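All protein chains but one are shown in place.
Our next item is chain A:
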Amino acid sequence: AAAMTMNADLRRERAAATFQPLLLTHILDGGPERTRRRKEIEALVFNDPDFQHEDLNFLSRSQRYEQAVRKSALMVMKLREYGIADPEEILWFKSFVHRGRPEPLDLHLGMFLPTLLTQATPEQQDRFFMPAWNLEIIGTYAQTEMGHGTHLRGLETTATYDPATQEFILNSPTVTSIKWWPGGLGKTSNHAIVLAQLYTQGQCKGLHAFIVPIRQLGTHEPLPGITVGDIGPKFGYDEMDNGYLKMDNFRIPRENMLMKHAQVEPDGTYVKPLSDKLTYGTMVFIRSFIVGDSARSLSRACTIAIRYSAVRHQSELKPGEPEPQILDYQTQQYKLFPLLATAYAFHFVGAYIKDTYQRISGSINEGDLSELPELHALTAGLKAFTSWIANAGIEECRMACGGHGYSRCSGIPDIYVTFTPSCTYEGENTVMMLQTARFLVKSYTQVSSGQQVTGMVSYLNDLSSQRIQPQHVAARTVTVRINDPASLVEAYKARAAWLVEAAAKNLQAELNHRKSKEDAWNRTSVDLVRASEAHCHYVVVKLFAAKLPEVTNAAVRAVLTDLCLLYTLFGISKNTGDFLQAGILTSAQITQVNQHVKELLAVIRPNAVALVDSFDFHDVHLGSVLGRYDGNVYENMFEWAKKSPLNKTEVHESFHKHLKPMQAKL
């Protein structure tokens, strides 16, 4: 198609913005220099003919896998050619090459290599690291089994030490013990780090990691005793060969157990590791990445839905006038703007966790783990909180695009199916919420027994001191000013305190009635999840509000303040019951909140397109016909559809095979 000019609606929207999107982009990237570097890397990838290919929507799964392997191989070479080594820059490069999708080497680069670095002995590093670095060895990380996921202790794969041959014998003793889901396992990898229950001297020593060769170097055929393959089609992740692995009396040398921490000596003597808290570090890192990913995925969906809503015209608002942009309808604004505000909120939360992790990882390396438990509890909850909301938000964005959102050309179905597994992996969300709850209850118990707690839960300290009637669950009185983010943070704090206290008291009541701790915990778990959600919600609101004074440009600060207020007030209007029941807000205030939300929609409306432009997604990266920067939606939908596989021939072969013979018979 000839060069098209920008859609007039979008041009008008951009001209009417009250701030410069680039300045906001700098804030999101962490400074103008980071933005410049990101765009430099973006240009490296998108201008490289090696990384161009047909629209993936028209390829079969096998073809998509093949494209992904091709690009991954090139990617590894080019990263080294360009000398890109900064972890964040590698992530950018990877995301541009694969357009935000997973790829077959993800586990090799993200789990296999790092695990070697942190858990292998120097001897093992010599044997495995350089070959893996040079991709003679491609590895994956095989933890999840068909029958067990988040509950690691339940894993059934066994590694039994045989001192006679100084080997471990690996077995998948049941169907449920077959390793299932690891990325890159099905077809790509020739090695796997396998997590198995270690048996030595007749005793089970719990889960340990073993380096297991699975395919023959040279032929890539599975080794004898190994059954390996792809687990079949999924909702998304078409590029990824998630695999299964079954081991039958498969022997590996003793030296293949990762022995930096725990060891099995030649005679079978087991040597315990010093601390197991170290693994927290990796989990915190990956979960904080998911928080950032929640922000990014929701930002993409918002970009598409808001641009499209500015281009699409429908029905009439004023009799006799042209059809309005659908973004002018209050109901459409009500669907999309709170999500836009959420995307910004989550972005700042993701940045906060990343910074905090980096700040304390220094002390972690020096063995000071004191800050880890809270950060661990916080990231578990925030991972669940943000991924649940982003998951639902992406779907709302798609739904807001009506029928065209349902087409793969909108790009939103792909964002959704790529994102939704993050509610499950790296810890199933409900389980994560309950982990956070455990920390909250523990903190509450500490406060009840007169101890002070610190960090994000310090609001619990206020509970006992201000309590007038200790037998009653009631909120601390707060005077809430609904135009003031700081005052609203206090309201969220009071709600969290109220729900944490209620859950803790319900738990205690169950314990008073029953004997088993587990049973009481289970019977309180719905309350506990609610408490965790309220705690996380408070943290998000607090971090968003804390960001505002840091913004130096007045115009940008103004628009971020609008978004922060919208996020905060919308959250109240969706959870009015909590604020009413706890006595934090009156019904009259709730009515004001609801009204103010609608006023904010109108305030944000002129900046909506500029606010998604600030996310600065390149069209190729966004992969959406509806969300194109130039807004030429309809022409390009037609161009896209013509390439559909069903359109390969003018008359489909089904006509000759089925329709014609039928008509002949009639």
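FYI, a residue touches a chain if its C-beta (ideal position, glycine included) is under 8 Å from a C-beta of that chain, and two chains touch if they have at least 3 such contacts; residues count from 1.
Convention: contacts and distances are computed from a predicted model.
J.: From the list "Glycine cleavage system H protein", "tRNA-splicing endonuclease subunit Sen34", "ACOX2 oxidase" or "GMPAA guanyltransferase", give the UniProt name belonging to the chain omitted from this structure.
T.: Of the names offered in "Glycine cleavage system H protein", "tRNA-splicing endonuclease subunit Sen34", "ACOX2 oxidase" or "GMPAA guanyltransferase", the one UniProt assigns to the missing chain is "ACOX2 oxidase".
J.: Which listed residue (A:Gly225, A:Pro273, A:Pro373 or A:Gly583) would be found touching the missing chain in the intact complex?
T.: Going through A:Gly225, A:Pro273, A:Pro373 or A:Gly583 one by one, A:Gly583 is the residue touching the chain not shown.
J.: Using the touch definition from the top, which of A:Arg61, A:Arg127, A:Arg438 or A:His618 touches the missing chain?
T.: Of these options, the touching residue for the absent chain is A:Arg61.
J.: Among A:Arg12, A:Arg36, A:Lys234 or A:Arg481, exactly one should touch the missing chain; which is it?
T.: A:Lys234
J.: Among the options A:Tyr141, A:Phe168, A:Trp181 or A:Tyr352, which residue touches the chain absent from this view?
T.: A:Trp181
J.: With respect to the chain omitted from the figure, which of A:Ala8, A:Met77 or A:Ala486 is a touching residue?
T.: If we include the chain that is not displayed, A:Met77 is the one touching it.
J.: Among A:Leu10, A:Val284, A:Leu298 or A:Cys409, which residue is in touch with the absent chain?
T.: A:Cys409
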